[in-house]
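One protein chain omitted, others in place.
Each chain carries a letter (A, B, C, D and E) given by its place in the written order, and its residues are counted from 1.
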Amino acid sequence: METHQAKRVEIIIEAPLERRLTETLVKEGVTGFTVLPVLGGSGRSGQWSRDGQVSLASGMVAVVCLIRPDRLDALLESAFAVVERHIGVVSITDAEVLRAERF
Amino acid sequence: METHQAKRVEIIIEAPLERRLTETLVKEGVTGFTVLPVLGGSGRSGQWSRDGQVSLASGMVAVVCLIRPDRLDALLESAFAVVERHIGVVSITDAEVLRAERF
Amino acid sequence: METHQAKRVEIIIEAPLERRLTETLVKEGVTGFTVLPVLGGSGRSGQWSRDGQVSLASGMVAVVCLIRPDRLDALLESAFAVVERHIGVVSITDAEVLRAERF
Amino acid sequence: MDTLALAINNLISPIILSFVLGLCAALARSDLTIPEAVAKGMSIYLLFAIGFKGGAGVAAHGVDGTLIATIFAGIILSFALPFIAFALLRVMTPFDTINSAAVAAHYGSISIVTFVAATSVLEGQGLDPEGYMVAVAAVMEAPAILSALWLVSRSGGTTTASSGLYREIMLNGSIVLLVGSFLIGMITGEKGLNQIAPFIIAPFQGVLCLFLLDMGLVAGRGLRETRGDLGLGAIGFGILMPLIGSIIGLAAGLLIGLSSGGVALLMTLSASASYIAVPAAMRVALPEARPSIYLTLSLGVTFPFNLTIGIPLYASLAATFTGG
Amino acid sequence: MDTLALAINNLISPIILSFVLGLCAALARSDLTIPEAVAKGMSIYLLFAIGFKGGAGVAAHGVDGTLIATIFAGIILSFALPFIAFALLRVMTPFDTINSAAVAAHYGSISIVTFVAATSVLEGQGLDPEGYMVAVAAVMEAPAILSALWLVSRSGGTTTASSGLYREIMLNGSIVLLVGSFLIGMITGEKGLNQIAPFIIAPFQGVLCLFLLDMGLVAGRGLRETRGDLGLGAIGFGILMPLIGSIIGLAAGLLIGLSSGGVALLMTLSASASYIAVPAAMRVALPEARPSIYLTLSLGVTFPFNLTIGIPLYASLAATFTGG
Partner (left out) sequence: MDTLALAINNLISPIILSFVLGLCAALARSDLTIPEAVAKGMSIYLLFAIGFKGGAGVAAHGVDGTLIATIFAGIILSFALPFIAFALLRVMTPFDTINSAAVAAHYGSISIVTFVAATSVLEGQGLDPEGYMVAVAAVMEAPAILSALWLVSRSGGTTTASSGLYREIMLNGSIVLLVGSFLIGMITGEKGLNQIAPFIIAPFQGVLCLFLLDMGLVAGRGLRETRGDLGLGAIGFGILMPLIGSIIGLAAGLLIGLSSGGVALLMTLSASASYIAVPAAMRVALPEARPSIYLTLSLGVTFPFNLTIGIPLYASLAATFTGG
């Protein structure tokens, strides 16, 4: 089937910042993304697990964003502005998508 | 370690269609896939969040499918038949897998 | 923006083995990973769904690990040692990351 | 005036105010949310409790002759109401066939929470409706969907309804649970009810409050996100349709000769709009229909209307006409 | 006949019928599901409540001399039963050593829900078993696993049991919660119980219904997906083994001189098969063993058998032999 080049950006970020990140994305015109739950993880700021968390203070989410390659930089700039001073990681992989008109 | 070429297909689709999609995959002989929960997202049909959803009507799931490259098209055809008229996105990335005999 | 080569390793493994896997990763010096929940899936050992599971015996999780390419083999070796005799899959994709210093 | 008194009295109940709280919190963009699993857990509790109580009621009072008649009436109402709704929508709103049919399906089907709220209002007034009204609620869930699909195909639209769909609708979790617990209640009767009363009766009202808090949150978020989509016509429909439905339900209930409480419940069922079984079916069968339209109308307009004004109105009309 | 009456009476209880409802819903492929979080929440509630009540019971009646003896009996039974189960499996089924050992582990261990169901049946009969039977249930969870691993390594099979595994088994969440709440109940006694009785006693039966509804759903889905895997021999084992286990439990109970209710519970524990602690341990220690075999046998065959026929049978046998 006909597919189209795209980038898959995966941003793992603290739950309290989710709204900020998605709002920034929307402001940048990135209107397509998916938020996945994260059970736990480990990084420079230590290990954590969501189960039994009283607060979501230390919870995280994964925001996946499929985007046209030419719009990648704009997205990274704006995403980074949010993530910069915070815990979290950003990764990019090459991908192909069906129905390019959607991206 | 020895790894083998594969494709990673990620299908984000409405929850009510999950069963249809997986049944189609199985019918196509694609017996390996994993279903991940989705918290929320945004697309052409607007933004939504799962938390507090009374119904799953507007919920979504992510179906991840690792498959031998030569079987990709068959999978996309059948997946697309389900997704076509529905909300959702399909992305493909190149991947490598251990234990090819499983795919 | 400046990005750096990395590998994205995705390990789908049985929940009861999660602790073993992450402990092995940490022992190998892989201190960065994220654990995502899995709703269900299908493989050679049949289809399963998490909803309504009394026990997690047959539940699974997805462990995502972004790592410097040169450290990939060490990770795969140790991960495989855990996964080997168990149900589950390991896939690797090329990725780029921001803030390489973190990996 | 009695109705007004009832309405006021109804409005300042913890149940309504919890819904209002949720609505306000969502409109104010508070991050208050009830986890999906908890919301689903509460709806399972409510379905189980209401079904069981209904069944135990039937076991206690015996199946009076009107049971069959009422079940039939329910099925017919569910089949028929979508046609009225569809006609109204084509006149009052700019929606195309598909969206109109999808909305119509919701109004032919029922909202179990509205039913539950009505039951507790009626019990508050010392009425106790026929227990089998629960069974009537169950049978009214699905038929409206078929009418809607027929409306679409008749006007040349194509649906993606597969054979599997009908089985799915019939075996929809909420229908199975409602009918199943109804049967359990009927079989175990008084004795069974006493065993689990401290679970299904005592805390019922309280759980209902938290559930309505969540409904308020969801309705509020829906309203906020889809402000644009609904014109005045659509909103008018969301208030007019339940009134029409309730009148038809009233007629049916009087014809059958239900008790005052039973009539009020049949009116409520006819007036209420689905937001669980039908939306899921629409996503599968009419994917082009926009959820933001039918969910907002059903959850954001008709549900609050029934909860606040509708139920007390139906109750007093039923009382008047049954002379009860 | 008394047992039969009991059985019938037991069968038409809300608890059993809820299980049946779940079973039917799953077999009919309904999409009814109880969210995992809610199911886990309910099992935490049940463990906490049953443990606390047991402890408070001990605080009330004091620790009679048979406590130690019963604990020991429990440990020995859990160690011994897998050997009998293993022998039976090799004869009755085509399963290899590893699968046989894995299944055997489940039957040496216990099912806490079966224990809870038995307790409420006995209380329904006005018996009140020794409170410390809860502690006996706790100590019976783990030993069977060691026997199974020994059976495998003896016959040259390799296990992936690490040193960590044993700690994990002992500190398994359900064991810790059961023992912990038992101690809390013992320490706070009557006073503590009164404080939280409206939470752990009043709604208990009702929560148990919803939990068994979920068990039925899970058992039903398991049966549907693994139809092929179980031959008649295996199913026969799933019914024969609990009977043998219960007889041995009966003997032990009589030897120790437990009350009629205590004997019935010891029989139930011996007859029941684990589906939480052991399956998880098997995935870690015997990954080659197939979950579809041991889960289906334990959840799909033995659990329903004990729930419907076993418990009333054990209760009446215990009553007969203790002359109680």
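The criterion applied here is as follows: a contact is a pair of C-beta atoms (placed from the backbone, for glycine too) under 8 Å apart; a residue touches a chain by one contact, two chains touch by 3 or more.
No experiment lies behind these values; they were computed from the predicted model shown.
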Where the missing chain makes contact, among the chains that are shown: A, D, E
Among E:Asn172, E:Ser274 or E:Ser292, residue touching the chain not depicted: E:Asn172
Contact with the hidden chain (one of E:Pro203, E:Gly222, E:Pro279 or E:Gly300): E:Pro203
Omitted-chain contact residue, chosen from D:Ser13, D:Gln125, D:Thr160 or D:Thr308: D:Ser13
For chain E, the residues touching the chain missing from this view: 35-38, 40-41, 44-45, 48, 52, 167-168, 171-174, 176-177, 180-181, 183-184, 187-188, 192, 195-196, 198-200, 202-203
Hidden partner interface residues of chain A, rising order: 14, 16-17, 20, 45-58, 85-87
Absent-chain interface as seen on chain D, which is shown: 12-14, 17-18, 21, 24-25, 28-38, 41, 202-207, 209-210, 213
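We adopt the following convention: only the chains that are shown with their structure count from here on.
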Steps in the shortest chain-to-chain touch route ending at chain E and beginning at chain A: 2
Centroid-based (C-alpha) most distant chain relative to chain B: E
Inter-copy rotation, chain D to chain E, in degrees (Cα atoms; steps of 5): 120
Cα-centroid distance, chain B relative to chain E, in whole angstrom: 38
Approximate Å spacing (C-alpha centroids) for the pair chain B, chain C: 18
Inter-centroid spacing, chain E versus chain C (mean Cα positions, whole Å): 34
Shared-contact residues (touching 2 or more other chains) in chain C: 36-37, 47, 49, 93-94
Contacts with 2+ other chains: residues of chain E: 31, 33-36
Those chain pairs that satisfy the touch definition: A-B, A-C, B-C, B-D, C-E, D-E
